[in-house]
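Report on the structure given below.
A single protein chain has been omitted from the complex, and every remaining protein chain is retained in its original position.
Labels run A, B, C, D and E following the written order; every chain starts at residue 1.
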Amino acid sequence: MAEKINVLSFGPHPDDAEIGTGGALLALKKLGFTTGIVDLTPGEMGTGGNADIRKRECERAAEILKLDIRVNAGLEDTRVTDDYDSRLIVASFIRKYRPDIILAPYFELPPGRGLGHTDHIQAGYLVSHANNFAHLKKLPIEGEPWYTPSVFYYFLPTEVKPTFIIDITTHFDDYISAIFAHETQFGDPEHNWHIRDFFESRARTWGRFAGATYAQAFLSLSPILIRDMMSLAPQYRSLMDR
Amino acid sequence: MAEKINVLSFGPHPDDAEIGTGGALLALKKLGFTTGIVDLTPGEMGTGGNADIRKRECERAAEILKLDIRVNAGLEDTRVTDDYDSRLIVASFIRKYRPDIILAPYFELPPGRGLGHTDHIQAGYLVSHANNFAHLKKLPIEGEPWYTPSVFYYFLPTEVKPTFIIDITTHFDDYISAIFAHETQFGDPEHNWHIRDFFESRARTWGRFAGATYAQAFLSLSPILIRDMMSLAPQYRSLMDR
Amino acid sequence: MAEKINVLSFGPHPDDAEIGTGGALLALKKLGFTTGIVDLTPGEMGTGGNADIRKRECERAAEILKLDIRVNAGLEDTRVTDDYDSRLIVASFIRKYRPDIILAPYFELPPGRGLGHTDHIQAGYLVSHANNFAHLKKLPIEGEPWYTPSVFYYFLPTEVKPTFIIDITTHFDDYISAIFAHETQFGDPEHNWHIRDFFESRARTWGRFAGATYAQAFLSLSPILIRDMMSLAPQYRSLMDR
Amino acid sequence: MAEKINVLSFGPHPDDAEIGTGGALLALKKLGFTTGIVDLTPGEMGTGGNADIRKRECERAAEILKLDIRVNAGLEDTRVTDDYDSRLIVASFIRKYRPDIILAPYFELPPGRGLGHTDHIQAGYLVSHANNFAHLKKLPIEGEPWYTPSVFYYFLPTEVKPTFIIDITTHFDDYISAIFAHETQFGDPEHNWHIRDFFESRARTWGRFAGATYAQAFLSLSPILIRDMMSLAPQYRSLMDR
Amino acid sequence: MAEKINVLSFGPHPDDAEIGTGGALLALKKLGFTTGIVDLTPGEMGTGGNADIRKRECERAAEILKLDIRVNAGLEDTRVTDDYDSRLIVASFIRKYRPDIILAPYFELPPGRGLGHTDHIQAGYLVSHANNFAHLKKLPIEGEPWYTPSVFYYFLPTEVKPTFIIDITTHFDDYISAIFAHETQFGDPEHNWHIRDFFESRARTWGRFAGATYAQAFLSLSPILIRDMMSLAPQYRSLMDR
Partner (left out) sequence: MAEKINVLSFGPHPDDAEIGTGGALLALKKLGFTTGIVDLTPGEMGTGGNADIRKRECERAAEILKLDIRVNAGLEDTRVTDDYDSRLIVASFIRKYRPDIILAPYFELPPGRGLGHTDHIQAGYLVSHANNFAHLKKLPIEGEPWYTPSVFYYFLPTEVKPTFIIDITTHFDDYISAIFAHETQFGDPEHNWHIRDFFESRARTWGRFAGATYAQAFLSLSPILIRDMMSLAPQYRSLMDR
C-alpha cells in the first residue's frame, strides 16, 4: 500500500504546482508532514522543452521541494477536461495517497491565455469532482474509497480575496529555485531576473496582508474551522507597527 | 493601568455580543485568554426592560461567560452613529484594554429591522474606524496609541460566506444560558423554546460546515495568516464520514 | 384616526414617486387598494419651479394617480439625511397610515448626479430605518407602533436584477400624464418627446421580461412569499411565442 | 397524446426532486394543478440500493406526493452531462408534458461533494438548455415544439438569495415522508432523526423569511411578473409581530 | 498569405455578429481599419431559412457593413462546443487573419433561450480559448502562431456593466439595414417595426451613458490601456447639459 501523503498538490502542467504551492509545501514539510505533487499532464505542448526534458526538471524541482512523491497522471496537455474518464484517473491518486489536504488551481477565471488557460480551469473542476468520485464505492476506481474534506485553491485572480495565506519567508529561496528548476520554461534566474521579480512581487504582495515578508495565498470554498482564534492574531507586537 | 484583554467583543445593545460571540468567548477563555465585552449602549430603547434592569442582566451574563471585564460605552440606543465623537469614545476602550483581537458586528447589511438595525450597521463601521483612531497619537484620546490588526465580524447575513468558524459544542449550554440571562428580552427558555431553537439552529448550521455540532461564524476582511495549514484539516478521520 | 393606506410610496422630491411607482400605484388602485405618496421634500432646490408651484403640480399628479393621500414630510431638498430626527419624522407617517406595503427608492447607488443623487440614496436608507423606528414603542413618535414587513425598492440601477415587475400597460397613459403634470421639470410632452421616450423605453425594457408591453420593476431584499406558484406562469399561451 | 403536466420537476437522482421541491409540489397539487417528476438517472451509483430498489422507492414517494406522473430519463448516474444528445432526451419530456413551470436544480455551485455534485450542476444546465431545444422545430425531437418561460431553480447555496419562497407548512409531514420513502438513502426517520432534523431546519430557515413555519425556496433568473402586489404582503396582521 | 484583418468579429449564428458588433464595425471601417466576421455555424437550425439562404443573407449584410472578409467556420448550429477540435478550427482563422482586436459574444450568462442560448455561451469560451491555442506553436494548426491581446465581448446581460461604448450614431441606419438583411430571421423592417424598435432602444440605452444618440457596448476582462485620459471627457461642452 502506498505511503499516505498529508498534502497532495495537483498542477495541470509540470511547473504550476511549484509556482502556486511550492512555498507552502516546503513549510508543511518543515512541520513534519508528507507532501506530494501530481502533475496532470507532461506539459508536452509548451513551447519550450518536451515531455522527457520536463520530466527531469520535475525531478530536480521535487528534490528542492523535498517532496515525498511526485507523479504524473498522464493526461494530455491543452486537452485537460473535467469529464468522467479523467475523474476516474485523478480519483485513483486520491485513493492511493489518502491526502488530508488537496491543493488545486482555482477554476473561476476569465477564459484565455495566462491564468485562465483552459487546462487550469478544467484542472480546478476536475480535481474537485474527482475528490467526490473517490469516495463513491461503486465507481470503477482502484483502491479503497477516500474523501478529502479540505480542498484549498491556488492561482487566485486579483478580484478573488483569499481565505488564508501561508508565510513562506524562510523557504523563499528554495521556492524560487524549484521554479527555476524548470529551465525550459524560465531559463536561468540571472538572465531572467524579471521572471524572478514577478514571482517575488506576488509573494510580497500577499505577505503584506499579514506581516510576513513572503507568502502564498489560498481560497477555501467553505468556512474553515479554527481551533484557537488567538492563533490568528500577529504573534509579535512589533508586527502591529507595519 | 487596566488589565490587557486579549479579545474584546463590541455589541450595540446588551445582548448582541452574547448572541454573536458568546460561544467563541467561552472557547477563548477555556484556552486561557482574557475576554471582555463593551456594550455600546444600555439598550434603553428596547421594548422590554430599562437601562438598570438590563445592566443587571449584563452582569449575570458576564458571569456565565466568565468575562474578565464588561463595560458600557454610554452611547444612546437607536442613535449609534459612526461619527468623530463616538470614535474617540470607542477608541479609548481600545487603548485601555489593548486587545489582540476585536470582535464587532458586520456592517454591510440591508437597512431596516432585524440584523440591519441602524445601531448594528453603525456599530460595525464605528468600531472599525475607532480602531484606526486609537493608533493616531495626535487625537484627543486618553491612553497610549494602540492598534489591533485582527478585527473579526459577527452577525453575518446568509449571503456573506464566513472566513472561519469556531467550534462551540462544549460551551453550548453556557452560551444559551448567557443569552437567556437577558430575561427582559427573551423570557425563560422553557416557555420560549422557539427562541432557543432559533439560536440552536443557527449554531448547528455553521457547525455542519466543519464537522462540529455547534459553531459560531466570523468574517475577516483580509486573508488570515495560518501558521500550520494541517491544523485546518479535520483531526479525526471519522469526521470524513459525516 | 387617519385612513389606513395600503401602499405608501416615499419619494425624495415631488416627481420621484411618480416616475418610479406611478404605474404600479394606478394598478393597485384599480384592484381596490388605497394608495398614497409621501414627498420627503418640497423639491425647492430644483432648477425649475419653486416649493409653491411644485405643490400644485403634486396635487395635479395626485388626481391623475387617484391617490387617497399625498403629503409632504417637510425635509429639505439636497439635505435629506438618514439621521435620528429625520427617522422620527418619517416614522410618524408610517404610524399614521399603517401601510401594508412601503415603496422607497433603492439606496445602493454610485454617488453623484442622476439616480445616485444624495437625496435618493439617503431616502432609501431613511425610509428603511424609519420603518424599524416606527415599531419601537419607547421612541418619541406620535401614534401607535406599526411595522410594515413588505418594503419594495424602485429606481434600480441596471446592474441590480429586480425581484418582480408589475404590468402597467393599461395604465401607461395616466402614468406618463402624472409625470408631465410636473411641468416645471419636464415641460409639455409634445415638445419634450425625448423625455417621454426615455420613460417609455424604460417601461418597455421591463415589460419585455414578462410578456407585458409596459412594466415597472421592484426589488425585495428578502425572498417574497408566493401563495400560488402557478400565478407566476404566463397566463395566456400566446405569450410563449414572444 | 400525453396528459399536460402543469409543473414538471427534474432531479438528477431519484431523491433530489423530493428534497428540493416535494413540499411545493404538494402545495401545487392541493391548488388543483397537475404535477410530475422526471428523474434524470436511476441513481445506480449511490452507495445504498440499486436501480431496481430505488425505482420502487420512487413509486412510493410519488404516491405520497400525489404526482400525476413520475418517469426516468435513463441518463447515467455520475455521468449526467449537458451535451447535445442529453438535451434531445430531456427536451422530449418537455414536449411531451408541455409544462407551464419547470423546476430544476441550481447550477452555479462550487464543484465537489454535496450540493456541488457534478450531476447536480450539469442537470441545472442541461434542463435549461433542453428547454430551449424543445422549441426549435428542426431538431430531431419527438413531438410538437414547446417552450416553458418559467424555470425556477431549487438547491440554492446559502450565498444565493432566493427570489421567492413557498409555504409548505400544511404539507410538511408528507414532504418528510416522501423523502424517507427512499429508505436505501435515509433509513427510517426514527433512527435517523438527525437527517429529518436537517431537512426540518432548512425548511424552518426559509419559513422565517416570510412568516411561515416551513417553506421551500426558489430562484428565478428573470424578474417575475406579479399580478397583484398586495398578495405579497402578509395577509394576517399577527404576522407583523413575528 | 491572407490579408490582415484589424478587427475580427465572431458570431455563433449568421446574424449575431451584426446585431452585437455591426455598428462598431462600421465605425472602425470609417476610421480606415480592415474588418471581418467569422460566423461559427451556418445557422441551419434556425426556424426560418436554411444554410444556403442564410449564406446569401450574410453576403448582403457583409456588403452593407463594408466587411473586408466574411467566412464561415463550419461548426454545427445548436452544437457549438468549446472543445479541443473546435478550438483548432477557430484558431486557424485567428492565425490566418492576425487580428489586432477580437470581438466575441460574452459567456457568463444564465443558460436557456435568448442571450443564454448554448451556442452563445460556448462561442464566448471557444473563441477565448482558441485565441490562446493560436499562439501555441506545437498545436496542429495551419499558419504562424499569433495572439490577439485585445478581446472585447458583446451581448452583455443587463447586470454586467460594459467597460466601454462606441458611438454608432452616424452608422445607425446601415447597422439596422445589415440586421434586416437577414430576412428569414427578421422579415422586413416596415412590418416588423417592433424588432427595429428593440434594437433601436438598446442602442439608445447605451448611447445615453456617454452623450451619444446610438451606441454599442463592450466588456474587456482586463483593464484597458488609455493613451490620453482627456479623450475620455466629452469633447463638446454642450454634452454637459444632457
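Convention: a contact is a pair of C-beta atoms (placed from the backbone, for glycine too) under 8 Å apart; a residue touches a chain by one contact, two chains touch by 3 or more.
This one's a predicted model, so the numbers in the text were calculated from it and none came from an experiment.
**Student:** The chain left out touches which of the shown chains?
**Tutor:** If we consider the entire complex, the absent chain touches A, B, C, E.
**Student:** Which of A:4, A:79 or A:204 touches the chain that is not shown?
**Tutor:** The missing chain is touched by A:204.
**Student:** Kindly state which of the options E:28, E:61 or E:94 is in contact with the chain not pictured.
**Tutor:** E:28
**Student:** Touch as defined at the start, partner being the missing chain; which of B:131, B:185 or B:216 qualifies?
**Tutor:** B:131
**Student:** Touching the missing chain, which residues of chain C?
**Tutor:** Residue positions of chain C that touch the missing chain: 44-47, 78-79, 81, 110-113, 116-118.
**Student:** Can you list where chain E touches the absent chain?
**Tutor:** 6-7, 24, 27-28, 31, 33, 100-101, 146-147, 149-150, 152, 161-167, 206, 209-212, 215, 217-218, 220, 222-234, 239-240
**Student:** Would you write out the residues of chain A that touch the absent chain, in ascending order?
**Tutor:** Interface with the chain not displayed, on the chain A side: 158-161, 198, 201, 204-205, 208.
Everything that follows uses one rule, which is that only the chains that are shown with their structure count from here on.
**Student:** Work out which chains are contact partners of both chain A and chain B.
**Tutor:** Where chain A and chain B share a partner, that partner set is D.
**Student:** Among all the other chains, which ones are in touch with both chain D and chain E?
**Tutor:** A, C
**Student:** Working from the CA atoms, figure out how many degrees chain C turns to land on chain D, in steps of 5.
**Tutor:** About 180 degrees, rounded to the nearest 5.
**Student:** Please work out the Cα centroid separation of chain A and chain E, and write it as a whole number of Å.
**Tutor:** 37
**Student:** In angstrom, rounded to a whole number, how far apart do the mean CA points of chain C and chain E lie?
**Tutor:** That pair's centroid distance is 39 Å.
**Student:** Which chain B residues reach two or more other chains?
**Tutor:** 161
**Student:** Graph of touching chains, which shape: line, ring, star, complete, other?
**Tutor:** Shape = other; not a path, cycle, star or full graph.
**Student:** Can you list every touching chain pair?
**Tutor:** By the stated definition, chains touch in these pairs: A-B, A-D, A-E, B-C, B-D, C-D, C-E, D-E.
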